[in-house]
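With one protein chain withheld, the remaining protein chains of the complex are depicted in position.
Our next item is subunit A:
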Amino acid sequence: MSTSDAQPLIQMQGVNKFFGSFQALKNINLEVRKGERIVVCGPSGSGKSTMIRCINRLEDHNDGHIIIDGKELTDQVKDINAVRREVGMVFQSFNLFPHMTIVKNLMLAQQLVRKIPKAEARETAMHYLKRVKIPEQAEKYPIALSGGQQQRVAIARALCMKPEIMLFDEPTSALDPEMINEVLEVMVDLAKEGMTMICVTHEMGFARSVADRIIFMDEGEIVEEAAPAQFFDNPKSERTKKFLSQILSH
């Protein structure tokens, strides 16, 4: 892989994670440079979500080091919130705040965490709502929006924090098929603008066209790590071949 001197934005070194006696992550080593787009795939239960949840410490790791933009994730609470500000996260189930209008959803953390004045926070919120093409929904409550719209709002909410890195945890898995594309389009736009992204997804078309690297995980390990062309056309590991044949067969 490339040997740029620039410090990687995300470094995971020998990361292990246990849930009780179950080992969810086994010796994960991963480096992501600024502007890189990584797609993570693998069968369910393979540790993909756990891995990206460790990156903003929604899960804490048991051993190894995770260093985000030069800051190591430890138990120090202050650092965690500073790191989380840099790392936007989009969830499978959107997770909008149900008791707030769309625009308030986008303003809340700006005001509380980044201490941005209300008017400016609203302006930023509307800017990103326009970018995800639903400014007209600003004053509605999340329940009134379709799944695809809610997920676009969730992406806009994360972008309002001006993150360095965006994590996507199966952002289209909970959506009806006709809504998947509107979310993927937003993600493709982001990628074009140079956002550093890690996406857990099974949208292989997206992976092929957008990813710089594809990571295949199985049973808590990174089994294969390759550029899309090589990953799809000439996978090295048998497990990758089997997985690809299963998801691409239909």
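What we mean here is this: a contact is a pair of C-beta atoms (placed from the backbone, for glycine too) under 8 Å apart; a residue touches a chain by one contact, two chains touch by 3 or more; residues count from 1.
Heads up, the rule we're going with is that contacts and distances are computed from a predicted model.
Going by its UniProt record, the hidden chain of the complex is named "Amino acid ABC transporter membrane protein 1, PAAT family" among "Peptide/nickel transport system permease protein", "Rod shape-determining protein MreD", "Amino acid ABC transporter membrane protein 1, PAAT family" or "Twin-arginine translocation signal domain-containing protein". The hidden chain makes contact, of the residues A:I38, A:A109 or A:V186, with A:A109. Touching the missing chain, out of A:Q7, A:N29, A:N62 or A:N81, is residue A:N81.
For subunit A, the list of residues touching the undisplayed chain reads 56, 58, 77, 81-82, 84-85, 87-89, 91, 93-100, 108-109, 112-113, 140-141, 143-144, 154, 157-158, 161.
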